[in-house]
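Complex shown without one protein chain; remaining protein chains in place.
Let's turn to chain A:
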Amino acid sequence: MLDKKLLSLEDDDNLRSSRSNTKSKPRSSAATTTNPRASKRARLSGASLVDKIRLSFEDFDEALSGFKVSSGYERSKNTDLWVDKYRPRTLEELAVHKKKVEQVKLWFEESLDFSKDGLRNNVLLVTGQAGVGKSATIHLIASILGVTVYEWNAPIPTIWQEHVHNSSSGLKYTSKLDEFENFVESTRKYGVMASSSTEGIKAPVILLIDDLPLANGRHACERLQNCLLLLVRSTQIPTVILITDYDKADSSDQTARSMEDAQSSLERAGALKVAFNPITKNSIKKALQRICREEHCKVTTMEIDQMASASGGDIRHAITSLQLFSVKPDLNHTKIKSPRPGMDDSYHGNEQTMYSGLDSGISSCFGRDETLSLFHALGKFLHNKRETDNVIVSDCSNSLVHDEFARLPLKMDAPEKVLSQAHGQAGRVVDFLHENVLDFVSEGAIEDAWCVSSYLADADLLLADLRGKMSGHNKTEDVPQSAGASVAVRGVLYGNKQPCSSRWHVIRKPKLWQVEQSSMQTKKNLREQRNISYEGSRVADISVMATEYSPVLKWLSYRASPDAFAGMGEETDEEESEISEDDEIQDW
């Protein structure tokens, strides 16, 4: 089974490499001449290894930060993506943090060393945002250590028309998940024997699973998880699993959550987890500068700076932006220069205005939309950081406001912008703020507490307009939504005059949700109770039931009143212990 798969995989490779022969040839030759280690590797595993590396070039989950100078590159200059062209060749070029690289390398060495014993944890789990160099690190280290990387290459998804066409010819449809299961099954049982048999050289082998099949729905998720668990427990070859972290902001997304589940279950099964952080601005800047030097493109440090910060730690994105920027310099120049058409070469004439020009021009040109997690945004609002020094008191805009109402400027973007970055639903944000804001109001400042809660009440009023028309088809309904969120956020920011000195806080999940749920439950119980206890003689209002009948009924059944409330207390205690979704925020 596996053999077949691997064979087909290589067929595929050959096909591809023959197609892209012109491209791959110069590269491999360049590699051999410039990089001794790379040449060693090439010698070790022969042509098919190059193909495999080629294969991974197709993979988009790659980051790259360095490059090697070589005249051979000039030829492919216009054909290649810089991302592929300048993929890291040495550990120094890798922009990933040294410690993380070290961790991965250690795992490699250990797992390859011990592979004869067969008694240790064979699975490495690498997580991180898109474009932080997960696969690049793996491939690089593998090549340095002379390890062959076998990749689980996901089959091409079947489109519906294809399926319809195939089904008439008797081919059965297999989902990606099915195929993955089969693959895992066969790897477990037979290992990757194909490599040694076909090449005749005993090279160490690792298996790289970069593209986990997308599991949709609970059932599929469970299958995937079981499958992965099986792999972790019984795999014979060292396996690397890469999981891309999706932004927490999209946590409503089912996929992201299932991925998180998969991660945690893998960890529990004993996989070693290495989490890659977003790449620092400086590393990205360094990488970009090297590329620029190499490509001889005229990009100022300021622009690089802009690009690096706009990329949000995604080095692949940064490099692609750079390429785009230098491929069409005219376009960008006109765009940036439009306010001052007279200036041609010197950016340094008026840096301040240039900077602002870049700020709007570039970031819209190749910025990646930044996203914040909801908790991050909440932390910003709740901690309420403000500028304390160099505040210009005599600012004319301030003098219009009475001293009592004036606040120091915020140490963040406009609250609305932060909100939109966090993708928070207004109602949710307001609930979270309401639940947590009192922790951040300093002791004794009840006036502030009132101000905040009053604004939150106003926000609720705005949000309540949705009642009765649940469908959110209408665009106009968004207006009270965002207005409500804005009022809540700004109210919290404004009302909390002296926020608590920043301590460590836990952001709680709104208890309100639980309260709402359990009150619904009580209501239901009451309704049932009403039907039973009155033998249908009357229909009492729920409120009357709650306030008058049920206490009396309790008494009549000889239950003392304190008991009832003691029970109530317990109930809520339980609820509190159920809150597990706490997220921590430290001082941002």
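We adopt the following convention: a residue touches a chain if its C-beta (ideal position, glycine included) is under 8 Å from a C-beta of that chain, and two chains touch if they have at least 3 such contacts; residues count from 1.
Going forward, contacts and distances are computed from a predicted model.
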Absent chain [UniProt protein name; select from "NADH-ubiquinone oxidoreductase chain 6", "Nucleoside-triphosphatase/ nucleotide binding protein", "NEDD8-activating enzyme E1 regulatory subunit" or "Cell division control protein 45 homolog"]: "Nucleoside-triphosphatase/ nucleotide binding protein"
Identified contact with the non-displayed chain, of A:L408, A:A457 or A:V506: A:A457
Per the touch definition above, residue among A:A414, A:L438 or A:V506 touching the missing chain: A:L438
Where the unshown chain meets chain A, residue by residue: 431, 434, 438-439, 441-450, 452-454, 456-461, 463-464, 467-470, 511-512, 515, 518-519, 522-523, 526-527, 531, 534-539, 541-549, 551-552, 554-556, 558, 561, 564-565, 568-569, 571-572
